[in-house]
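One protein chain is absent from this view; the other protein chains keep their places.
What follows is chain A.
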Amino acid sequence: MEVLRLHNLQKSFGSVRALKSASFTLNEGEVVALLGDNGAGKSTLIKAISGVFPVDRGDIYVRGLKVSIRSTRGAMDLGIETIHQDTSLAPDLSIARNLFLGREPVNLKWLGVFAPLDLAKLRDAAAALLKRVGISKKLDADALVSTLSGGERQSIAISRAMQFAAKVIILDEPTNNLGVEETHGVLRFVKEMRAAGHSVLLITHNIHHVFQVADRIIVMRRGEIVAEQTVADTDLLTVESIITGADMSALLKETRAK
């Protein structure tokens, strides 16, 4: 079943046409890898879906319904959780406070933004979550994020997306800066999410990871989607050449044949 469908999304920054035209569909329980060289427009595409900025043109459908995503909050409310490449955590806050940032457990809810945080719940939920992701041994939920390594931070950001069990989880280069063990943790997480029926959009430069977890591959180049293939129907070398654009003619034939 279709969960997310993009139709002809376009986005320019001044004269830079970061996204010329992007259309694709993401189905339930599917892992789609979004590939492409630096500056291809991958982050721009997912930022548009996650409400960081509005698109100039194009439509987004969630479960068949046309939606307009005006803010990050709006995307989250539609069940789209994103882990961005560049920004994810506030270093001066504790792990627990970061895990619940924007969705803090509170008492006396009617007080709105002045409602007191439910500190006990915050701490317990954070500890439970870290345990589930398998990093509780190493990390204390009360530690400040500024004291963590890059890889540990990434793990925290991923566990945060996990806890809200979103329909669509978008990961922008989640294995960057990660050690071997954490990288396996992330890939395992992606598989778990798929098993639980969630859809994952994974951006990465590591093609080996793609072949380990993805069902389908989408390749972008200069703001456009240039190829779309199921993993079973292709191999590493072909994908590599599509990304770099080394063999355009063969690639076009292949995509048209579908």
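The definition used in the following text is that contacts are C-beta pairs under 8 Å (C-beta built on N, C-alpha and C of every residue); 3 or more make two chains touch, one makes a residue touch a chain; residues count from 1.
By our rule, contacts and distances are computed from a predicted model.
K.L.:
Choose one: "Molybdopterin-dependent oxidoreductase", "Simple sugar transport system permease protein", "Serine/threonine-protein kinase RsbT" or "Cytochrome b". The correct choice is the protein name in UniProt for the chain not shown.
P.N.:
"Simple sugar transport system permease protein"
K.L.:
Who touches the missing chain here, A:V67, A:L117 or A:I207?
P.N.:
From the options A:V67, A:L117 or A:I207, the contact with the absent chain belongs to A:L117.
K.L.:
Determine which one of A:L101, A:A196 or A:L236 touches the chain that has been left out.
P.N.:
From the options A:L101, A:A196 or A:L236, the contact with the absent chain belongs to A:L101.
K.L.:
Taking the full complex into account, what residues of chain A touch the chain not shown?
P.N.:
With respect to the unshown chain, the touching residues of chain A are 50, 52, 71-73, 76, 82, 84, 86-94, 96-98, 101-104, 106, 111, 113-117, 119, 122-123, 141-142, 144, 146-147.
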